[in-house]
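After the structure tokens below, expect a handful of questions from me.
Note that this complex is displayed minus one protein chain, with the remaining chains in position.
Take a look at chain A:
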Amino acid sequence: MGRKLLLEHINVPGINTLEVYRKTGGYRAVEKAIKTMSTDEVVEEVKKSGLRGRGGAGFPTGMKWSFLAKPEGVARYLVCNADESEPGTFKDRYLMTNIPHALIEGMIVSSYALGANTSYIYVRGEMMPQIRILEKAIAEAKAAGFLGKNILGSGYDLELYVQPGGGAYICGEETALLESLEGKRGNPRIKPPFPAIAGLYGCPTVVNNVESIAAVVPIINDGGEEYAKIGIGRSTGTKLISASGNINKPGVYEIELGVSVEDFIYSEEYCGGIANGKRLKAVVAGGSSVPILPANLILNLVNGDKRLMSYESLSEGGFTTGTMLGSGGFVVLDEDQCIVRNTWNFSRFYHHESCGQCSPCREGTGWMEKVLHRLENGHGKMSDMDLLVDVSKKIEGNTICPLGDAAAWPVASAIRHFRDEFEWHVRNPTLAVKENFGLAHYADPLPELVS
């Protein structure tokens, strides 16, 4: 069994209340940090832990914190990104629903470390139940003296607010989130300046994912070095994976980074294998934005080693043969699934969610969706695949925010690895509407490397 740091007590009845959470050792990190540690010491522990942002980009959290500008007399803010809207990702919602105090405790410790006296949790607008749960948890923490003025007699003040989101995927992009939090239209800002210099209301701001913030609690309790012992290489600690698709046991799993992809899919501890005795065809490993990989490439690296669930191993081989850990939205597709349809579906999402500020993303996402729609519905052309790759290249890297890249990658990777399935759709337009291409050779062993 892998170690659990965030979900250890998930099955304890009443863990959503402060009382039970306290009994399982909750709020020790707040006491330890505020009473016995300086703010720099907290930052130092997080640095030592090697924790990397769990929101998608994987930027080291300690380093992000140390970049925060600290001009005299200017407020600093910590903003928690709980806008979780990436298709395939639902771990933050799970954590907030079941153990809201894990996030609140993390917010208090992190705000203390950053010297923030006002902090926000920006929750996806559709998650009204979770907003209520968090508000209740905040009230409990406040009544117990963990929030408000003069926390635990230390002289440190902190107010924590929950803000319902603006109802758009783009509001999860950190600068769009800040705009939205300020009450404006959620358009990503043009960077620089980065939030660490000028974020919320122009003040230095740190934006972190729910899971990143919750992970600060065990880091402070056990020490950064202990945390860094879990995992592999620069992928330290545990990670919540939202597993969905054609598996026997979909759900949220906490893994020690470094378990093999094969174990994750097939072991009883995690996904429990492919449902209905089917065979694995493809995996989208880190949420809809990351490149899709066929079965043979997701299970193994090109050199024959097993691929592991870690930042490095998943991206091994770059975009030619690799993908990304992203937000940990692990979507499994079996032999009956159609890659063209799946790609069209993702594309439809990005078309719908583009904020429309920059021309390549605004126009290109719609164009790609239309071409994919016609391919899926039997009106495609042989030239469409090259057209899609070309359009995706015109978007990638040329936009204000990474949504453009996120829209381009799934399309480019699907065509890179599943081109024959696309071509089959063009050649068999009537059949393709009724039947699927099947597994084909996508699970065949990789050819031996010629050295």
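Simple rule for what comes next: a contact is a pair of C-beta atoms (placed from the backbone, for glycine too) under 8 Å apart; a residue touches a chain by one contact, two chains touch by 3 or more; residues count from 1.
As a working rule, contacts and distances are computed from a predicted model.
Asker: Name the absent chain by its UniProt protein name; which of "4Fe-4S ferredoxin-type domain-containing protein", "Anaerobic dimethyl sulfoxide reductase chain B", "FAD-dependent tricarballylate dehydrogenase TcuA" or "2Fe-2S iron-sulfur cluster binding domain-containing protein" is it?
Answerer: Listed in its UniProt record, the absent chain's protein name reads "2Fe-2S iron-sulfur cluster binding domain-containing protein".
Asker: From the list A:T399, A:S413 or A:N436, which touches the chain that is not on show?
Answerer: A:T399
Asker: Out of A:R3, A:H352, A:R427 or A:H441, point to the residue that touches the absent chain in the complete complex.
Answerer: Of these options, the touching residue for the absent chain is A:H352.
Asker: Contact with the hidden chain only, please: which chain A residues?
Answerer: Interface residues of chain A facing the absent chain: 168, 170, 185, 190, 351-360, 362-367, 370, 387, 393-394, 397-400.
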